[in-house]
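For reference, the structure discussed in these notes is given below.
Shown here: the complex without one of its protein chains, the others still in place.
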Amino acid sequence: MLLHLATWQEVENYLKISSGIIIPIGSTEQHGPTGLIGTDAICAEAIAKGVSENHQVMVAPTINVGMALHHTAFPGTISLRPSTLIQVIIDYLTCLTEAGFTRYYFINGHGGNIATLKAAFSETYYHLSHLKVPQAAQVRCQVGNWFMCRSVYQKAKELYGDQEGSHATPSEVAVTQYVYPESIKNAFLSPDVASGYAIYGAEDFRVHYPDGRMGSNPALATPEHGKELYDLAVKELGESYLKFLAGD
Amino acid sequence: MLLHLATWQEVENYLKISSGIIIPIGSTEQHGPTGLIGTDAICAEAIAKGVSENHQVMVAPTINVGMALHHTAFPGTISLRPSTLIQVIIDYLTCLTEAGFTRYYFINGHGGNIATLKAAFSETYYHLSHLKVPQAAQVRCQVGNWFMCRSVYQKAKELYGDQEGSHATPSEVAVTQYVYPESIKNAFLSPDVASGYAIYGAEDFRVHYPDGRMGSNPALATPEHGKELYDLAVKELGESYLKFLAGD
Amino acid sequence: MLLHLATWQEVENYLKISSGIIIPIGSTEQHGPTGLIGTDAICAEAIAKGVSENHQVMVAPTINVGMALHHTAFPGTISLRPSTLIQVIIDYLTCLTEAGFTRYYFINGHGGNIATLKAAFSETYYHLSHLKVPQAAQVRCQVGNWFMCRSVYQKAKELYGDQEGSHATPSEVAVTQYVYPESIKNAFLSPDVASGYAIYGAEDFRVHYPDGRMGSNPALATPEHGKELYDLAVKELGESYLKFLAGD
Amino acid sequence: MLLHLATWQEVENYLKISSGIIIPIGSTEQHGPTGLIGTDAICAEAIAKGVSENHQVMVAPTINVGMALHHTAFPGTISLRPSTLIQVIIDYLTCLTEAGFTRYYFINGHGGNIATLKAAFSETYYHLSHLKVPQAAQVRCQVGNWFMCRSVYQKAKELYGDQEGSHATPSEVAVTQYVYPESIKNAFLSPDVASGYAIYGAEDFRVHYPDGRMGSNPALATPEHGKELYDLAVKELGESYLKFLAGD
Amino acid sequence: MLLHLATWQEVENYLKISSGIIIPIGSTEQHGPTGLIGTDAICAEAIAKGVSENHQVMVAPTINVGMALHHTAFPGTISLRPSTLIQVIIDYLTCLTEAGFTRYYFINGHGGNIATLKAAFSETYYHLSHLKVPQAAQVRCQVGNWFMCRSVYQKAKELYGDQEGSHATPSEVAVTQYVYPESIKNAFLSPDVASGYAIYGAEDFRVHYPDGRMGSNPALATPEHGKELYDLAVKELGESYLKFLAGD
Partner (left out) sequence: MLLHLATWQEVENYLKISSGIIIPIGSTEQHGPTGLIGTDAICAEAIAKGVSENHQVMVAPTINVGMALHHTAFPGTISLRPSTLIQVIIDYLTCLTEAGFTRYYFINGHGGNIATLKAAFSETYYHLSHLKVPQAAQVRCQVGNWFMCRSVYQKAKELYGDQEGSHATPSEVAVTQYVYPESIKNAFLSPDVASGYAIYGAEDFRVHYPDGRMGSNPALATPEHGKELYDLAVKELGESYLKFLAGD
């Protein structure tokens, strides 16, 4: 049920039974010395596919570059400006709404996307109302952040305690190890890891977080943890999606 | 210390001792049958002035129209689109940064502004870095939501319990009663008040929240409560501002 | 009849008897060594309230930051770019028009806003025509510049002659003294005041007008003059508004 | 000295002796039953060429579509939105400024362009200051409206009195008859011509000005008048240009 | 049948028999030591007029500044950014479509415009579909590049062989000599002319093509060749236009 692997006639048939779609969104940004640049996209995409399999939901192609301007002082980071990302979301949802979709569930792998996504949803509802697409008033968007699932959060605390940190976390690294075991990285991780600074501009971020980690110890990650966290996220977000779809 | 009531030479002198400024931001939106349309701007402005008096901080003119697209099915609501508000914030902060300001503390009266403000801050840091304004890398923004202050939240729970709700709340109405006692409104408030629906588009919002309130009973508000809440917010946000200004 | 101090139900009732609204617009910009940075917004807002009281007109919240790019070489000035201000006006008028308003009377305190406002009106009519809002073809906008009222202009000439100048004028300073008597400023005003240079970019402006005044002697202002000028503006703009509203 | 008929090496040489350029701007809009749709561009271009010949000034290609949204209910009108025209002006002046030009004199044939041009100039100065083009602070723009030249205005009054009107005027029609004598049109002109209505949206405009004229009687125009008016405009705008170029 | 020399009533009548219009588009850019900066606009406009005369087609005013960013390191070049040009095209075609036109044939003189024009056409179809202009679905655009006409190309090869090159070509220079025989230029043309480098940014372009020519020898051009090439282009594009208009 991946949109990418479907034909337009299969989509047409799907729309007869559901108007919901999952859109994975990640980021392309530094994740410390051992975290993959694609971590957020990899996690979001893998979990979205898991939910799709469990509940026969259509999954759109992953938005793999998001809002990561604060990471742009590290090479390899690619970010959209928030105002660009808003236009991207408007374009996606206008096309899909004109085709008959009305429920958009974003499975998100990156905290930095949340604010812009919410802004984009507001602007999209308004934009669609002016296009007078018949079902514009039925359109609804929701963000499901896999790393903020209650079950995931508890498991991460149990496994890593304070060393979970808030960026380049062992939990997200673990999920990528589960998905791409052949890409597990080794690199020096200083036991001194910065934490507690607020996030402002990119240059300031790199000054305060010189290796990119925010209070985390990703060396604790294992592919087995990744499997556990993945399973929890798939289960919880699946339930969340069904509730969203059934929403009054 | 209101920018509006200062001369440019007073600003020049102020910049010799501080590069911080408070920017109140509210909204112009329906607040139920008895709440003022300007509630969020009134609260943000009053509290900002209170902080200014206590700590000799410059206060910019209030941004009194914010991001309230979901309230636009009620007459009297005025909203910017998120992409417009982002440009407005960029314009404000570019002017102020070129003049020498670097610390922007937004005292916010409206939950709906938060996402767009955060998106705007990211875009502004990036924009300023490209202008190569000398102090661009020092620029920092923070949102202080008065209604989310711990002390305010606790007081509101104590005074109103579950009847605080989440929009057109007795606590925000109380603050406006304290500020504008001559504008206390009476209108029928159904004891049945909607609550628990997620926020999507404007039309959907009005269907689910027909009188504009979200789970609140603003009839509980009194000007005396308003004074108490105001005092708590001024104190807590003042401390928060000082901490922000001193930030490493 | 201030929108900020009304409820949405009061607006709904107002719309049954009138579709007109006054929108005060000022600027946040240097006004010479003794003029308040908020001068233009203060004057516009005060006069708009006066008109509102006389004629029971709804008044929107003041747009207190306008188009003042040429003043941005002086600290304290905040300006929107014209293209941002156009989007702001479109957003305001789209919301208000969808609610039922059709006649927008801008009481303006700043010459620098006029061109952008006119451009914005044209773009708004066009934008609304494409949204197919039912009453789009009825929408009309007008700018009422209080400082260009015939009666105000004559009084200013009578009081100040050539020393009225064209920016940081004694007449606008007088109105702010009437409104905020506690904020009357004293500062050295060189008897040599620049005048006669055309306005181009911000840096060029400051070179030619080093203290910010344009040919004016604001030391002549008194709160009593301010009251006289205020009364004249309120009277003349009130009549102008009624004529606009009644327009064929 | 037309840019279009010069080589880049001739421009390079011109820039050694002058940094001024004339940019004709017109409009493509209805001009009543007998006026040419290109009237405003034709007049601006012809007069710009006249000034160029007298004073050896470089003339850029004519901007022949301007801001004429209020005329768009008549077929044949083409208009830019103000926000588009602002971007066009920014693009023109950025290219020319990077090449070494700094003084931009717009010879304008259309009242509806004035507001947007002024807004565009402000935005351009600001834009250029951020690009840090070396000579950005020297950039200056001015609009010369041929139809508002004192000498032209007086001659038009003398020739046509009240029948000059304000759109599709005999004076502008006369200039086009002088430039394109083979395109003099004959069509029924009702003796009843609308006048005195303010300009709002396009639909409203056509309702009030059903044949497109605003209080004018273009039947009075002759090619001989056109020659007289052309000569006056060329003379007066030539002097205005020289004064602009010499400006301090 | 030039729009500029027509009245709105003549356009109204034209629309009763045809909904097609030709829009010439050129560029304002360096064309080597002897080529006119306006070459591309001059050729496009002249050929468009020729087609118009043969087939009674309406011709819009020439878009004489196009997409020539890669030439901006040479003085005299003026270019729109692609995103500006897209908005310009949207504005033109929205006005014309609302008036009743549906077939837009662009006679183009500049290779650098093609990509942006195609992008603009796609965006315009989409934009119009959302405005719900009745005939939006009938709107069609096509680019006719005179220099890529089979007959023109063959004649140029026959006349100039490899010395035709790809910018500042003898064939385009010849057409301008035919149109403006009084503006034939003489300047030193090095026998060594750069060719074969791909086009990237403006600075890079000038490094590789120091006199602006790309592999061409414009000294071979004659006004007589220009006449021949003009005739071929008018004939071939006229047929192409008729086919476009008749398209199913």
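Per-chain numbering from 1; labels A, B, C, D and E assigned in written order.
Basically, a residue touches a chain if its C-beta (ideal position, glycine included) is under 8 Å from a C-beta of that chain, and two chains touch if they have at least 3 such contacts.
None of the values given here were measured: they were computed from a predicted structure.
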| item | value |
| --- | --- |
| Identified contact with the non-displayed chain, of A:144, A:170, A:212 or A:226 | A:212 |
| Options E:3, E:78, E:141 or E:159, residue touching the unrepresented chain | E:141 |
| Sole contact to the chain not displayed, among E:27, E:62, E:116 or E:176 | E:116 |
| Chain A residues that touch the omitted chain in the full complex | 2-12, 15, 28, 30-38, 41-42, 60-62, 64-65, 72, 74-81, 83-84, 87-88, 91-92, 95-96, 98-100, 180, 183, 185, 187, 212 |
| Chain not shown, touching residues in chain E | 67, 69-70, 72, 81-83, 86-87, 112, 114-123, 125-126, 128-129, 136-142, 197-198, 200-204, 208, 247-248 |
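Criterion: only the chains that are shown with their structure count from here on.
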| item | value |
| --- | --- |
| By mean Cα position, the chain sitting nearest the middle | C |
| Length of the line joining the C-alpha centres of chain C and chain E, rounded to whole Å | 46 |
| Chain B and chain C, separation of their C-alpha mean positions in angstrom | 24 |
| Set of chain B residues in contact with two or more other chains | 72, 81, 83, 87 |
